[in-house]
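This report refers to the structure that appears directly beneath it.
Just one protein chain is left out here, and the rest sit where they should.
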Amino acid sequence: MGVVHGQEMVLNIGPQHPATHGVLRLQVKTDGEIISEITPYMGYLHRCFEKHCENVTYEQVIPFTDRCDYLASMTMNFGYVVAMEQLMEIKVNDRVEYIRVIMAELQRIASHLLGIGAFGLDLGAFTPFLHMLRDRERILDIFEMTCGARLLYNYMWVGGLSHDLPTGFVEATLNFLDYFEPKVDEFENLLGHNKIFVERTADIGTMPAEVAISYGVTGPNLRGSGVKWDLRKDDPYSIYDRFDFNVPVGKGMKGTVGDCWDRFYVRIQEIRESVKIVRQAIDQLPKDGDVHQAMPKKIRPPKGSIYRRTESPRGDLGYYIESDGSDTPYRLKMRSPAFTALSVLNEIGAGWLMSDVLGILGSLDIVLGEIDR
Amino acid sequence: MTVDFLFDFLSELFADLVGSGPVLIISMLIPCLMLFGFITIYALIVIYAELKISSFIQDKVGPMGQGVGLHAGKWGLLQPIADALKLLLKEDIIPSRADKPLFILAPFMIFIGAFISFVALPFGESIIIADLNIGLFYILGVGSIAVLSLILAGWSSNNKWSLYGGMRSAAQIVSYEIPAGLSLIVVIMLAGTLNMQDIIRYQAGGIFSWIFFDNPFVPIAFVVYFISAIAETNRTPFDLPESESELVAGFATEYSGMRYAFFFLSEYANMFVVSAVAAACFLGGWHSPISGFMDSPAWGVFWMISKTFFLIFIMIWLRWTLPRLRVDQLMNVCWKVFLPVALINIFGVAIWTVIFNQ
Amino acid sequence: MKRYFTDIFESISSILGGMGITLVHLFRARNDNVTLQYPEEKWPRPERNIGFDHSNYNVIRSRLHVDMDDCIGCLKCERACPVDCIKIVTEKAPARGEDIKAIKHKGITAKGTRKALVVTRFDIDMSECCYCNLCVYPCPEECIYMTGGPNAKKHPIDYEFSEPDRSDLIYRFAKKGTKDGLEKINAEQEVGA
Partner (left out) sequence: MNEDKEKIISEAVEKALQGEMDAINNIEDRVTRSKAKAALVKAKRAKAVNDEDSIKEDDTSESKVEEKINFNQTVCQKISEKFPESIDAEQNDDWIQVKPENWLKIAKWLKSDEKLYFDSLQCNTGIDLGEGVLESRYNLHSMKHLHKVEIRIKISAEKPDIPSVEQVWRVADWFERETYDMFGINFIGHRDLRRILLPDDWEGWPLRKDYEEQETYHGIVVPKVKEGWE
């Protein structure tokens, strides 16, 4: 921390703190309320994901990818599975692709709901958090219906899915979407346009576009700064090119481009886009097609390496898989979007007040499981 | 129920037996014990109300007494009692490096601050413990003891978070007393006295004779008073001293068990005091809205309590809707918005009464 | 100066708007409610507000259960488990496919395969199990499964199996006394032969 001036106080926003979204220690130099320097300390939730992956076979890696970003584990599976299928040149049939897109987009809605809710909670608004959890509960019911689990699914396998959709899935999802659509506008009015919320988030923690790109920030945080970069459109994978949805970008409606409010509003619009995608995917869902059809009996990818990125709710989720021909990965590196989002905290957070720094941390929407792996 | 009424009554019975000293003590002790009983019952009711209202607002159902064996009673009615018992039985930890005497003193001081301001609250025609002729001034003066105890709690627990909480609460409560006081001056200008009972008697007659409807400036004064009263009791959107998501629990971080219960209890007691003052000064105290209907002294208590509970409901309702203000915005709102509005209000009421010389 | 008044007006209108929304929720708390009154309403969720019947789940995640009569000791589930929480020890059966009354060993499984091995130890450490369901797929006899859901007929759902002591969470499915019973039989055979 270097030398501490007379009136400055070193404060540990410690591993056990209500606003750190997990186990993260922010060592902070404050002078009264104004925070001059933030040094994040991580590693409290390090479970040696990459070392584990070197000792388990390719099918057994999937439950581990679930546990990295436990709020969006469907998209974590999706990223790993897309990377593996590109490495092994497997082509899955359309039904599997559509089910995967439906599941990934529902998971994006659920993860954004919790991200926005926790952001509101950091600023003191309790009720929106619980309203959003109530709607997230409905999405978890839909996941539970298909793969039995509510948080860590192990549903998408290399070459297909573990289970086909149960009867009544399409009606349940359509009921949910019809019920959910008006609720998003309610969130926007209850939280988004509330003057105190705007006062607490507009013009705070602004992240200019070059800083975001140079710090490798991706996802809603980058789009909040005005850069139109969404992997589903710019580096398309799976069948995202069959759906028309637009990529919301921060326009600085309530302050400058790239402030906390923009990141919040980009996430709200992304929820609406995901709802549109799920609707289109459901009515184009092919009835026939076996979900186990393209699954190899024994997964032995050819020797070689691949780096594949997919769009997780927090940004570019990259898998670097190096295989040496055997059935266990030689090296598996997961590029975590929240890891780079946290690295920008000191750059955009220094100089603000204590309550703002926690607001900025909330607006970056980080998950410590993914950062510490 | 004033102290002197009780004193005369008792001195007739026992005058010959014992000197007038003990009788005076007894006649003071009995209302205080009754007051203490009232506060505990009120606290249980308002904790239950906050529990249920917040759950319904958040689309939850709150404790419903499900489960076997010892549970929270039908519709969760036993939950407040369970909370109180838990706080009583919980171990009282005093941090080793804390400033022990101050640490122990702080919760009592905040409770005393809240408790003694009940004395001047008018509950009914003659139901008031001490009918002081400077009632309103006394309540405002006593209300500021809470500031001292919050700073004391913040400083003595020797913890950075509570230091933050203590400093923030000092700045907040002291600066919000000014707009509260200024907006009460409007009431004093109209009623002409500081005595709480006379202020209420001034508002006799139906709903339109209340001070609230006296002239167009008073509703603004009511809103300013009500919001700064919320700030004084550290309720959202001004609950910065013990904001959960930033300062862990602000000044109350190191407190547990019975001491924490005192902070909790005094926050609710303060809430009752400020809404009772608002009800008495602006909403006609124990007068019923329709002059003839249910206006007897007994019913007066009902009107007074129901108006106060209505204002408490609004405070609870606000708490579960709004996010929290930042410290500098808090100060900004107080000094740049409430103060000018309160001053203009006084000016406006003065001109209005001169022109229409009621 | 204008901004000062717009600020005040905006804050009043947005606060009143927000309070309006919460008031509506205050009186309609029941119908959007998702909380589960635990002991009365148990998971899997009653179809109160999701609109599907949980008996037509096609998979469920709860405690693992093994029907020992069908287990042929092929160790496929032990290899499939990512966290190695299954431990199986098998012995060669004296005669292929015959029942052995002494240790209640059934020779033929429900699917009609004749067993060549006697499973003397089949332990699953439920405190380590990560509920990923990977062990259920490779089993040829479908004897290892998660209780409830689609296989509720075989075994009702059971997820309330918490224990004060961690080692009590190790479920031993092998029948009592198989190990020493088998040794006694082998010993008799040597004596006999």
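So that you can tell them apart, the chains are marked A, B and C in the order they are listed, and the count of residues begins at 1 in each.
As a working rule, a contact is a pair of C-beta atoms (placed from the backbone, for glycine too) under 8 Å apart; a residue touches a chain by one contact, two chains touch by 3 or more.
Keep in mind that this is a model prediction, so the values were computed, not measured.
S.K.: Among the chains present, which touch the one that was left out?
M.R.: Taken over the complete structure, the missing chain's partners among displayed chains are A, C.
S.K.: I'm checking contacts with the chain that's been left out. Which of A:Arg150, A:Arg242 or A:Lys333 qualifies?
M.R.: Answer from the full complex: A:Lys333 touches the omitted chain.
S.K.: Just to verify: which one of A:Tyr70, A:Phe180, A:Phe243 or A:Tyr320 makes contact with the chain not shown?
M.R.: Candidates A:Tyr70, A:Phe180, A:Phe243 or A:Tyr320; residue touching the omitted chain: A:Tyr320.
S.K.: Can you work out which residue in A:Met145, A:Ala172, A:Val227 or A:Ile299 touches the chain that's missing from view?
M.R.: Considering all chains, including the one not shown, the answer is A:Val227.
S.K.: Determine which one of A:Phe187, A:Tyr215 or A:Trp261 touches the chain that has been left out.
M.R.: Spelled out, the listed residue whose C-beta touches the missing chain is A:Tyr215.
S.K.: Applying the definition given at the start, please give the residues of chain C touching the unseen chain.
M.R.: Residues touching the hidden chain, for chain C, are 87, 123, 125, 167, 170.
S.K.: Spell out the interface residues on chain A facing the chain that's missing from view.
M.R.: Considering the whole complex, chain A reaches the absent chain at 42-43, 46, 48, 50-51, 54, 208-211, 213-216, 225-229, 234-235, 249, 252, 256-258, 304-305, 307, 309, 316, 318, 320, 322, 330-331, 333, 335, 339-340, 343, 347, 372-373.
As a convention for this text, only the chains that are shown with their structure count from here on.
S.K.: Have a look at which chains touch which and call the overall pattern line, ring, star, complete or other.
M.R.: Topology of touching chains reads as complete, every chain touching all others.
S.K.: At what distance in angstrom does the C-alpha mean of chain B lie from that of chain A?
M.R.: So the centre of chain A lies 45 Å away from the centre of chain B.
S.K.: Could you please state the distance in Å, as a whole number, between where the Cα atoms of chain B are centred and where those of chain C are centred?
M.R.: 54
S.K.: I need the residues of chain B touching at least two other chains; which ones are they?
M.R.: In chain B, the residues touching two or more other chains are 57-60, 320-322.
S.K.: Out of chain A, which residues touch more than one other chain, so two or more?
M.R.: Residues 127, 131, 134, 190, 194, 196, 199.
S.K.: Help me check something: in the complex, which residues belonging to chain A touch chain C?
M.R.: Those in contact with chain C are residues 56, 59-64, 66-67, 127, 131, 134, 137-138, 141-142, 144-149, 152, 154, 162-164, 166-169, 171-172, 175, 186, 189-190, 193-196, 198-199.
S.K.: For the complex, give me every residue of chain A touching chain B.
M.R.: 9, 11, 17-19, 33, 120-127, 130-131, 134, 190-191, 194, 196-197, 199-200, 353-356, 358
S.K.: Can you tell me which positions in chain B touch chain A when the two form their complex?
M.R.: Going by the criterion above, the answer is residues 54, 57-60, 160, 164, 236-237, 239-240, 243-246, 248, 320-329.
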